[in-house]
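The structure appears right after this line, and notes come after that.
And now, chain A:
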Amino acid sequence: MRKPFIAFVLLGLFLCVLAACSASENAANANEPEETDNESTEDTSTDNGDTIKVGILHSLSGTMAISETSVQQAELLAIEEINENGGVLGKQLEPVVEDGASDWPTFAEKAGKLLEQDQVAAIFGGWTSASRKAMLPVVEENNGLLFYPVQYEGMESSPNIFYTGAAPNQQIVPAVNWLLENKGDSFFLLGSDYVFPRTANAAIKAQLEAKGGELVGEEYTPLGHTDYNTVIAKIRSEQPEVIFNTLNGDSNVAFFKQLSDAGITPEDTTVLSVSVAEEEIKGIGAEVIEGHLTSWNYYQTTDTSENEAFVENYKAAYGDDAVTADPIEAGYFGVHLWAKAVEKAGTTDVEAVKEAAKGISYDAPNGTVTIDGDNQHVYKTVRIGEVQSDGMIEQVWQSEEPIKPDPFLEGYDWANELSESLAE
Partner candidate 1 sequence: MVGSLSLPYSRLFILALSIVCLVSIYYYFYRTANGRRTRAVMQNRQMAECLGVSTRKVDMITFAIGSGFAGVAGCALTLLGAIGPTIGTNYIIDAFMVVVVGGVGALFGAVAGAFGIGIFNTVFEYVTSASIGKVLIFLLIIAFLQWRPSGLVVSRSRSLD
Partner candidate 2 sequence: MSENMLTLQKVTVDFSGFKAINELDFQVAPNNVHFVIGPNGAGKTTLLDCICGKSRATSGAILLHGKKDLTKRSEEKIVHQGIARKFQAPSIFHKLTVMENLEIAMKQKKRLFAMMKAKWTKTEKQSIHDMLDLIDLIEEKDELAGTLAHGQKQWLEIAMVLVQEPDIVLLDEPIAGMSKKERDKTGELITKIAEDRAVLIVEHDMDFVKSYADIVTVMHEGQVLFEGSMDEVQNDPKVREVYLGRKVEEDADNTGA
């Protein structure tokens, strides 16, 4: 008799789920003034009431959750700060959190849900390029706004996306130049097998050719790959002076451990990573990556008064062990930039906000960031840093001023072929 009983409880549970689904459905329908065909009615509903809904869409489960959760936390922190200071347009921000589950179609689905059902004024989210590309058609079609906080490969400029991470010319290009000047000219390119490393390396190769660098090897490993013995054997036989590392996630842990096991030190061969920040160093273990380099726009040690406050607030909110890093900071100031643009526009209407955002500046922890009206990326300062034994990164070089974002590398002669083939 017991089993059927529990079974019925289960069934009941299921029915509850369905009921919950349809309930939220009804609620959403009730919020919608009319059928959504009429474009002009769409945006007004977000201004209704005392709150403005904003969507937060990161992977809270799956392989990307480790990285994305902290960005989500930073964005929530920014929202909290804004609310404490009286909100935006006198209204409190109400974050609607969704889980992208490290699955790109899910990102598309949830972005659709946030825009169509919750009618959020803007979405802050994404990490991987794949997730951004999945959300792109959805935000364009619904004429929404997406703030994307991570450095990426460039070659994209959607009218509905603001890119607060670095474009390639704000991270990769200066890093290659700096390496050529300071570390040597034989390069080994190592990356995970996906769009960012492949595209980034295509640009690096063009740059090396133009600047007289030498490419001695290029390797891609599948995402999540953890055995780097053969790659290290190749590195050993090629003896490069610099390894340009675009590995992503866990692979870095394996690579640096095995590299250090193999006895290759930063003095022999320097590794410069563009996807390893303070958070990742915690996972890799500072002792095996100490002395290697990174290129970012922001480090926890960056010396600005804004950063001091940011790090303090972040640690106060999420514990003393929490570290800040570039994408975390980019997610954080993205929210503030949007809030500033909304204040300036006086409405959350997407077109008005986009117009108001042109040229707008904000004093972010990494320094003053300014939105470039042409491509909706931001001006950012570039910083090369060296990993310290305590897991922090110490800046060894920084650009004199914030660099203008150039996602298509149009300002570089050697990249002409690349950008031209795209313009077609």
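Please note the rule applied: a contact is a pair of C-beta atoms (placed from the backbone, for glycine too) under 8 Å apart; a residue touches a chain by one contact, two chains touch by 3 or more; residues count from 1.
As a selection rule, all candidates are chains of the complex that A comes from, given by their letters.
Just so you know, these numbers come straight off a predicted model, no measurement behind them.
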Numbered candidate touching chain A, per complex, among 1 or 2: 1
Touching residues (chain side chain A, partner candidate 1) in the complex: 62-63, 66, 193, 219-222, 224-227, 229-230, 233-234, 236-237, 249-254, 257-258, 261-263, 283
